[in-house]
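One structure is given below, represented as structure tokens, and several questions about it will come after.
Every protein chain of the complex appears in place save one, which is left out.
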Amino acid sequence: MADLETPAPVADEVVVPGGPVAGGGRGEFGVEARSQWRMVTRRFLRHRLAMASLVVLVLVILLSLVGGRVWKYDYTQITPEFSTGPSWGHPMGTDGPGHDTFAQVLRGAQKSVQIMLLVALFSTGIGVLIGAVAGYYRGKVDAVLMRAIDLLLTIPTLAILAVLSNKVRQSGSWFGIALIIAALVWTTIARIVRAEVLSVREKEFVEAARAAGANDWRIITRHLLPNVVGSIIVAATLTMAAAILIETTLSYLGLGIRVPDTSLGLLVSDGQSSAQTRPWLFYFPGLFIIIIVLCVNFIGDGLRDAFDPKQTRVRA
Amino acid sequence: MTASRRAPLLEVSDLQVEFPTEDGVVHAVRGVSYSLEAGEVLGIVGESGSGKSVSSLALMGLLPRGARISGSAKYRGDELLGLEARDLNVIRGKKVAMIFQDPMTSLNPVHRVGAQIGEAIWAAGVLSKGDANKRAVELLDLVGIPQAGSRARSYPHEFSGGMRQRAMIAMAMANDPDVLIADEPTTALDVTVQAQILETLRKVQGETGAAMILITHDLGVVANMSDRVMVMYAGRPVEYGTVDDLYERPRMPYTVGLLGSLPRLDAEGERLTPITGSPPSLLNLPAGCPFAPRCPMVRDRCLSEEPPLYLTDEVEHVAACHFWMELGGEVIATEVFEVTTVDDAEPLS
Partner (left out) sequence: MLPFIVRRLLVSIPLLAVSSFLVFVLVANSGDPLQDLRVNPRIAPATIKAKERELHLDQPVITRYGIWVKDVVRGDFGTDNHGSSVRPQLWRALQVTLRLVVVALMVAVVVAVLVGVVSAIRQYSLFDYSSTFAAFLFFSLPVFWLAALLKEFAAIRVNNLFGRQLVFTIGQQSPDFHGGFFARLGDMAGHTVLPALTLILISFAQYSRYTRSSMLDVMSSDYVRTARAKGITSRRVIFNHALRNAMIPLATIVALDFGAVIGGAVVTEKVFGWHGMGTMLITGVTQFDVNLVQAWLMVTAVVVVLFNLLADIAYAYLDPRIRLG
């Protein structure tokens, strides 16, 4: 499965959030929290590559979500020109039967992006919840949750995906595929959040909050999570890259989105069979995937730099 | 600071170090000059961030790559600043050696202690690897490590903090250097161990006759070990003189304040006089004397004009204060600084 699983790309170092911030922007420590956010925002804005990627990604997402409705051809429509290369009328050419490739890529990108966003949302939600609970309560709760994750990781991803997508496929919904992917990738976020919560919960301000009579829920949401929010944001961003790569791979293998609908992975798979004669059918959908994933990775990198306090450290 | 006839052992003049950061340029060292003669011990005192460590790391070529260094630092007349690692290594570790602040992180965790000391000897190219390792054991014995032969085969994590610092001293002494730079050698250690380490330093310094630069924030350590003292504040020296002179007749209010913050057993009944406020940021130094905001003697002139190092009434004693004359004779801190109780003092942030 080495080339199928894409666990949080660019996860080349442990993410450290920008120092302890108690109070999460409210109450007694509000000023400190706000200035930290300002610093993070400023650092991110200064990261030119990440900013450019953000602009490109937003444009691509907008294009894929609404482009299909605006573009003159529908992705199912068969035009009289078949097998033509890129031209003004068909910027990405047409396929054998005469489908406009641009319309198809827009449709495919729409599905892929929808899945990507949904996976990021769900897996972050589950991951943060499980990770925070395991890290905060430690002991038995932690042991049980972590062993469950270990178990989940021993089961071949592909088996789960294939089996579940067999069931989901009947309904044929991208929603179901997103849920399946989310059910698998949340473990990465859970582990990161757990590790951070484990270390932050020992800090003095958590002790102080407990002494002041705050209950567990309040401590977790007001004191612990604001301190690990940097790591969560970075991990969630990188999850999007993993999600779109897994989705397109599944579709390419014939285990994800299926005909009559389409996805970028499926388009590459179709295009590959005629790669020698109609290379545009292969290049354009692939290029779309690369642009999206590359942008997401650059943004994740920029965010990590922005949250990393090492940036301003000077040896004295 | 007199000009000497022949080249001194170590001569630093107008050393400046800047670090470009995201928020602007940090002027960590703003013009440090001193000279060191053979066998002499110079103490450099200051709060953290006063530039005392940075100025020493600069002449060892150990600052991070972004640092901008200017000025001059000469060993026996040879310029050290701006040398490539290859050329610097002729002097570094052989003629000028250094001991660092934190012995817990300064030794490589994956190599045996003896091998790390032996490497320094062997790198000088005189002894073979085997002889270098034998010499390493002798050095460990010299710095007071029991069963040096077997301890040389231990890893750093098997040593206590004090023993690690002894090993660091042994490593620094490996090639019998002329100059030993000790950068806060006792700060990270237990009080009881501190005295032992200082004693070891004094012993090896006495036996080898090396000159020493002792960097510390502890005036007590300096008083016991040094011949002369340089007090640093906000990246530059603010007072310089012999130990006796400077301790008895300080001519700069900051030094007076430092001495007044020092609890003394022989001065029973006297009150401590803490310096209020905190050192300025080296990012945007305001005009005038950097100590002015905390100075009890501050005048208008102090806010507009940064004082140069004035020659004072004592020989070889300079001080950066426009009004050093007002501190004539023996100075007692309680007469200059208001005696404050802890409640009044501004919290140090």
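Residue numbering begins at 1 within each chain, and the chains themselves are lettered A and B in the order written.
Quick note on the criterion: contacts are C-beta pairs under 8 Å (C-beta built on N, C-alpha and C of every residue); 3 or more make two chains touch, one makes a residue touch a chain.
On a predicted model such as this, the values are computed, not experimentally measured, just so you know.
Considering A:Y73, A:Y136 or A:F282, the position touching the chain not shown turns out to be A:F282 (whole complex). Residue B:A97 is the one among B:A97, B:M163 or B:C302 that touches the chain not shown.
Across the entire complex, the residue among B:S106, B:T216 or B:T312 in touch with the chain not shown is B:S106. Listed residues A:I160, A:L179, A:L198 or A:A214: the one in touch with the omitted chain is A:I160. Contact between chain A and the unshown chain involves residues 1-5, 9-10, 12-13, 147, 150-151, 154-156, 158-160, 162-163, 166-167, 241, 245, 248-249, 252-253, 265, 268-269, 272, 275-276, 279, 282, 286, 289-290, 293-294, 296-298, 301. Residues of chain B in touch with the missing chain: 60-62, 64-65, 85-86, 88-94, 97-98, 100, 102, 105-111, 119-120, 123-124, 155, 157, 168, 171, 174-175.
Everything below uses one rule, namely that only the chains that are shown with their structure count from here on.
The geometric centre of chain A is 51 Å away from that of chain B, both derived from CA atoms.
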